[in-house]
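A single protein chain has been omitted from the complex, and every remaining protein chain is retained in its original position.
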Amino acid sequence: MDIPYTVKPRPDTGLYNAKIGMWLFLASEVMLFGGLFSAYIFLRVGAPAGTWPHGWLNVTLGTINTVILALSAITTLLAWVALKLNQFPRYKVFHALTILLALTFLGIKSYEYRDKFLHFEVQLKDGRIADGHMVENKRDADHIVLHGHYVENRAELMDGHTKGKEHTELKIPRADIKRMQNYGPAHNNFLGIYFCLTILHALHILGGVLVIAYIWGPGSKMWFTDPERYTNRVEVSGLFWHFVDLVWIFLFPVLYLT
Amino acid sequence: MHATTQTMPHDPAHSAHHEAPGFWRSYIFSIDHKIIGIQYAITALAFLLFGFSLMAMMRWQIAHPGQSVPVVGPLLATLFGDVAAKGVMSADLYNTFGAMHGTIMVFLAVVPLLTGAFGNYLVPIQVGACDMAFPRLNMLSYQFYFVGGIIMFSSFFIPGGAAQSGWTSYPPLSLIVPTDGQTYWLLGMVFLITSSLLGSANIITTIIQLRAPGMTWLRLPFFTWAQFVASFLLLLAFPPLEAAGVMQLMDKVTGSSLFLPTGLAVGGKVAEVAGGGSPVLWQHLFWFLAHPEVYVLILPALGIVAEVIANNTRKPIWGYKSLVFASLALGFVSFIVWAHHMYLTGMGTTIATFFQTTTMIISIPSVIILTCLLISLWGGSIRFNTPMLFALAFLPMFGIGGLTGLPLGFSASDLHLHDTYYVIGHFHYVVAPGTIFGLFAGIYFWYPKLTGRFMNEFWGRVHFWGSLIFMNVVFMPMFAQGLAGMLRRMSDGGINYSKAQVGLEGALSPTIMELNHVILWGAVGLGLSQIPFILNLFWSIKHGEKIPNDNPWDATTLEWQTETPPYVYNFRREPIVYRGPYEYSVPGCDKDFLPQNQPDQPTSKP
Partner (left out) sequence: MDKILNLPILASEGGADSDRLIIFLHWLMFALFIGWLTYFLFALFRFKQTAKSKANYHGVRSHFSSYVELLVAGIEAVLLIFVAYPVWARHTSGFPKESEATVIQVVGQQFAWNARYPGKDATFGKQDMTRVAENNLFGVDPNDANGKDDVQVLNELHVPVNKPVICYISSKDVIHSFRLMAMRVTQDAIPGMRIPIWFKPIKEGNFQIYCAQLCGNGHAAMAGGRLVVESQSAYDKWLSSKSGGATSFE
């Protein structure tokens, strides 16, 4: 016995099973990201005065990534429309674009992560702080080289928009260093929740693109045997993809612009 | 059991697919919801027993702090080493067991039994479907559950032991305890949550999409409705805890301080963290799940009880619609009461007012549900068999648990009762003699459907009376202890606060301390009362009394209108539903029950 309504919609609900399943899944995803966004607000509102940074992220890269995801939403839609119109080759092209765009997004995201991991705040024994990107950090060398600048006070680092001082190569003897930490999740809570949110989002992108790529590649044989079912698959994976894009539309202003 | 030789009316492609699927495919990697239901049942019952054993050892420690645990002491010493030196349970071990008792009971035993086992097995048949909407996801859901269980279980044996900061895992404590158990706990939870999400999306889709012709919403058995609401709770309440779990994992693994505030000094050393985080944030996210979760623990049990009561009073459930709407209301409101677990975290007047109000509002639908079930008894013709006994006992026991929720719901009285044994008493009355009795009722009731045989009635009664009496011996004294001020999570059973130790005014009196011994013997009795059940469960598979026909209880709902055990795709012919679920003793009918799929005019053809 076949399970009914896997392909054709049930008349009284107007939906096929997988679509309902996806909507339910997305409802739970809304709660997942909703929980994280609430956490973000909670942490930000409760942060001790002067400890929540601004402008630490690269808005240009963020904007590019936003555009990329927006474009991929369009190609996803067009891919599905192409199937509906029975134009399989066009579908192939559009979803190839979706996959490429998604990979570009992930590429840019990893570049941003790398940038953060190379960015160090070095507290010196004399109370000053050196802040900048690590150029040289050999374990056996007695110094490190940082491309950055010195500040007197941590608070000066909190606003990344105002790039006051020139960045230069700083050679810092290890003996002068009290504490050294990169801009990873442990650095402060902004970065903590930033990584938490964006890693989770990037995992969703990764999962989504794997599914889309499977349907696009090896799974596409189904188009020739069961086109309706195949179109449904594309539609449902598209729903997920739109949701993931939507999350980014919230993430971008919240993390990059405020 | 039917020995049907009639040819299958369905496409042959599938019967080919079903030819001798082999042991692994039929029992281990099955996608049949009935097999998956049974897998859930076995795993979860094992965890139930395990969760109880942890607690039995803890009750010994509470009654006899510092004395070697009898019988299993040497085993503990070999398994856990230092923390159980000479078989004595240390505070570490006590806290580990306590945290894991709560976790196992809630996430690995009771919820999987209610939704994974009962929900999986019954919902598709009750709505007249051939399987769940997504059979493969169903299998995956069990596998996630199983892996989560393995992770939780194995964490006992890592160095330092399992999680030990309560099932609530409040940071900073959970982040600073020097064991990786907490990391295992968080990972395990991520698996369990994923399993629940898959399972609940599946149940909801099944109910929406796969109802048989004629099975309108208001003809669904109440059990299915309860599963529907409970699944929504799981689907929407669990993700925030998943978010919180991921955040706590970040704190644990990457050293971030999302839950760690500035100015933390642990053990005389200032913590090397960035700070600025919030421990209270975790509590909000945790209770946002954990409150709806408690209704997940009760709703399906209420569903089971309603089925059993309708069947054994031989009359319709009174106020079926009120039951349905009350459950929906319960579901909605349960999302906005969570902070009643947090009155003493420094909650201001306004917020406390809000949460007290919602807490009182949520007690109304519970009262309505219970009242409907109570009134259903009136005018019935009550059969007292084992399932019915458990279902009946559920009512006053849940009543006690629910009523004692009221003093906790007012912040002014919670002030005194918070974190005392009164809370423990409150919620165990709802989950143990409440939910667990519901589960027992369900097991005795549907056992014949699975096996074709009844469970032994006499030993069923022994099990019932033993459980009823000892449950009360265990949990009733806790109210007295709680009111007198005995705190929960005391690894020494509270002697440090007893009159004998401190001699201060208001210290715990010897009578109150003495109750610990009563409870210990109650717990032992409770454990012994389960032996007839366990033996009965296995013995009756082969030796129980055979059922006279496929519908031995003369029931109306669809699961009883198919063969025993049900055919792979549940029904040989898709059932057509003509009426509501509880048409018992309809005036003018010769039999006292009218199955949902029986046409009004009996047709001449079979």
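Going by the order they are written in, the chains are A and B; count residues from 1 in each one.
Criterion: a contact is a pair of C-beta atoms (placed from the backbone, for glycine too) under 8 Å apart; a residue touches a chain by one contact, two chains touch by 3 or more.
Since this is a predicted model, take the numbers as computed values, not measurements.
Taking every chain of the complex into account, the chain not shown here touches B. For the chain missing from the display, the contacting residue among B:26, B:53 or B:413 is B:413, taking the whole complex into account. Only one of the listed residues, B:92, B:251, B:293 or B:559, touches the absent chain: B:92.
Within the complete assembly, B:279 is the residue of B:221, B:279 or B:595 that touches the hidden chain. Although one chain is not displayed, chain B still touches it through residues 90-92, 95, 164-166, 170, 172-173, 176-177, 261-270, 275, 277-280, 313-316, 318, 344-349, 352-353, 356-357, 360, 363-364, 367-368, 371, 374-384, 392, 395-396, 399-400, 403-404, 406-407, 410-413, 415-420, 480, 483-485, 487, 489-492, 494, 496-497, 501-502, 504-507, 584-587, 592.
The criterion applied here is as follows: only the chains that are shown with their structure count from here on.
If each chain is reduced to the centroid of its CA atoms, chain A and chain B end up 37 Å from each other.
Interface residues of chain B, counted against chain A in their complex, comprise 10-11, 14, 129-131, 133-135, 137, 197, 200-202, 204-205, 208-210, 235-244, 246-247, 250-251, 254-258, 262, 273-278, 281, 284-285, 288, 569. On the side of chain A, the complex with chain B involves touching residues 1-5, 10, 13, 15-18, 20-21, 24-25, 27-29, 31-36, 38-39, 42-43, 46-48, 51, 184-189, 191-193, 195-196, 200.
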